[in-house]
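Of the protein chains in this complex, all but one are displayed in their positions.
After this line comes chain A, so read on.
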Amino acid sequence: MNCIIIDDEAAARTIVAHLCSQVDNLDVIEEFPNAISAMKFLNRNDIDLIFLDLHMPDFSGFDFIETLKNPPKIVLTTSDKNFAIEAFGYDCIVDYLLKPITFPRFLKSVQKAQKEKVTPRVAAAPAAPVVKESTALVEKELYVNIDRRLVKILFEDIYLIEAKGDYILIKTEKKNYTVHSTLKKIVEKLPDSLFLKVHRSYIINFKKIIDIEDNSVLIAKNVIPISRSNRPELMRRLNLL
C-alpha cells in the first residue's frame, strides 16, 4: 500500500513517516507541507492512503477532501477531538488519529485501511441555479463596515472572497478588506453575473480567472480549490470553446 502525508508541521510529518516505516508494505511516496501541492500530486498519481492533517493554514483537511474527485482512503491526523462526527460523514475517511500518535493506535488505523474497501462517494446533483432578483443586479458596488466607516468596494475590483472564521477577507486588485460577516451573507449582495461560490470557503469573481486545472482555479496568484459539487456550475458559466 502506498501513501502520502499531508501536514504543515514538520514534526508531525516526521512522526507519521517513522510510524509508516515500522509497518510492512506501507510505503511513503511523498510528504507535503500543504494541501495545494498535494492536490497537484494527486492529479497525476494514484495513491492508496493519505495521512491528512485536519488543521492547515491554506484550508482544512475537510476542504481538501471536498476537492478530490475520487478520494483514496484517508486517515485524519489531528490534535482536535471535536471533528470525529463530521469525519465519519465521509466514506473515504477510515480513521481519526489524535496527536501525539502512538504506534499501537497507528497500526490499528493502517489495519483498518487495509481491510476497508472504499466505495466512491456519489456526488450530490447540484441544485438548479437560482437567479437572484436582488439589488446587486443593478448596483455596481458594495459598502462594507470597516472600523466604523462604510467603505465602498466596486464589484469589478473584487477577485476573491475568502471565509476566515467569523470574518471574510475581500481581496481586490488594490487592497484587501477584512470584514465581520459570512460568505452566506455576502453572496446575497453579489451579482450572479460575476460571482460564484466554488468552495465552502471561497467565492470567486469568475471574470478574473486565469486558468482552471481540474479541481483548482488560479485567480491572481491564488490557487483556489473547487468543490466537486460546485464544479458543474462553474463549468456551465464558462464560455467554453
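We adopt the following convention: contacts are C-beta pairs under 8 Å (C-beta built on N, C-alpha and C of every residue); 3 or more make two chains touch, one makes a residue touch a chain; residues count from 1.
Everything that follows uses one rule, which is that contacts and distances are computed from a predicted model.
Protein name for the hidden chain, per its UniProt entry and selected from "Urease accessory protein UreG", "Hpt domain-containing protein", "Cytochrome oxidase subunit III" or "Transporter": "Hpt domain-containing protein". For the chain missing from the display, the contacting residue among A:Ser79, A:Gln111 or A:Asn176 is A:Ser79, taking the whole complex into account. Considering the full assembly, A:Ile15 is the residue among A:Ile15, A:Leu52, A:Leu160 or A:Val179 that touches the omitted chain. In the full complex, chain A touches the omitted chain through residues 9-12, 14-15, 18-19, 55, 79-80, 99-100, 102-103, 165-166.
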